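As structure tokens, the structure follows; a few thoughts come after it.
Every protein chain of the complex appears in place save one, which is left out.
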Amino acid sequence: MKKYIYELKLKVRDYECDLQGIVNNSVYQNYLEHTRHEFMLANNVSFADLHNRGIDAVVARVNIEYKNSLRPGDEFLSCLYVRKEGIKYTFYQDIYRLPDEKICIKAKIDSVAVVNGKLGHCLELDEFAAESEDMLNNQN
Amino acid sequence: MKKYIYELKLKVRDYECDLQGIVNNSVYQNYLEHTRHEFMLANNVSFADLHNRGIDAVVARVNIEYKNSLRPGDEFLSCLYVRKEGIKYTFYQDIYRLPDEKICIKAKIDSVAVVNGKLGHCLELDEFAAESEDMLNNQN
Amino acid sequence: MKKYIYELKLKVRDYECDLQGIVNNSVYQNYLEHTRHEFMLANNVSFADLHNRGIDAVVARVNIEYKNSLRPGDEFLSCLYVRKEGIKYTFYQDIYRLPDEKICIKAKIDSVAVVNGKLGHCLELDEFAAESEDMLNNQN
Partner (left out) sequence: MKKYIYELKLKVRDYECDLQGIVNNSVYQNYLEHTRHEFMLANNVSFADLHNRGIDAVVARVNIEYKNSLRPGDEFLSCLYVRKEGIKYTFYQDIYRLPDEKICIKAKIDSVAVVNGKLGHCLELDEFAAESEDMLNNQN
């Protein structure tokens, strides 16, 4: 899909569903975190490596809109792009059910880089944000 | 604590913590959901009963600020009050570490009542919202 | 790999790891359950369908040997074969780390078919057990 710089295809696992027969609200945060980590890895950046260099990407706030529920057996696309807003790195993450691409989740995850214990900047995240910016500009 | 109409004391379980040695971000949604359900039960309302009467309380949006992390062995107080804003029932839920009452989580959970498949009102939730309103007014 | 009738390739997700930096012991049961359900689906049998026909496959006992730990980023192969032993359907499930195929988990999951509330037989599971039997015999 346009505007995203990373997409991960996943499938609902039955144990992720609750009493109501749908994926439990908290599980989407697992999907979103896993997508961010896989995105970083796909760009040769691991949270462990960053951590060893004294840089921690810390979630400060999540804002998740629940649009439609995923159900047992559903496949879905977990997509993201990143923007730098002041000191924050904001991940825009959306989840679409497959194959109909119905929107399920619209999320905005604010994170900050903690460098050696203080708020700071992370070169790798800066690059991802710049790449997202370019992609959005080219589409307009 | 003032302003809340329900408080639940809980304790971190080691398996809820991740690689970083702190409670994983998604687990707080488990805590928040469990607190809402226990609050309802303490008022003799169960999600199962509501469901059987054709009423479902559905989460439409969550907004969670991560202020401080909980760690293995930490005890904490999970507090809430409710407000009705138009068709939405908004749960204001805060988590404080014990014994120092340091704020860990500030959350705002928007839910709606789906009655027989349509957006509607839920008498029980209306009462909780009115009770919260009274409590806040009496404090001013 | 020989002897197995089904293999599923999966990857560790960071949130599945605990304080010790390895996959938490309980998570392997999630992997094993998901593998059984995907195996059934690959053979056009879903737990939901069975349930709607009054047949429930119920886990009666699990025996899991923890041989080696999986870590963040590890990929692994989750393999199984089935045997019928009296009234029990026993799933033999092993997990191997990739790419070195080091054994991580050796599990034996005893399940029974509950048909309309009573212990019974499930034609589909009978077929899978017969298929496994054939495969093992052909290898000897």
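Each chain gets a letter, A, B and C, in the order it is written, and its residues are counted from 1.
By our rule, a residue touches a chain if its C-beta (ideal position, glycine included) is under 8 Å from a C-beta of that chain, and two chains touch if they have at least 3 such contacts.
Source: prediction; values computed, not measured.
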If I'm reading the header right, one chain is hidden. Which shown chains does it touch across the whole complex?
A, B, C
List the residues of chain B that touch the chain left out of this view.
13-15, 30, 33-34, 37, 41, 46-48, 72-73
Those residues of chain A that touch the unshown chain are 14-15, 17-19, 21, 24, 26, 72
Mind pulling the chain C residues that touch the left-out chain?
20, 24-27, 29-30, 33, 56, 58-66
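Note that only the chains that are shown with their structure count from here on.
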How would the chain A/chain C interface be labelled, same or different, where same requires over half of its residue numbers to be shared?
same
Cα-centroid distance, chain A relative to chain B, in whole angstrom:
24
What is the distance, in whole Å, between the centres of chain B and chain C, each centre taken as the mean of its C-alpha atoms?
37
Distance between chain A and chain C based on Cα centroids, please, to the nearest Å.
30
In chain A, residues with contacts to at least two other chains
30, 33
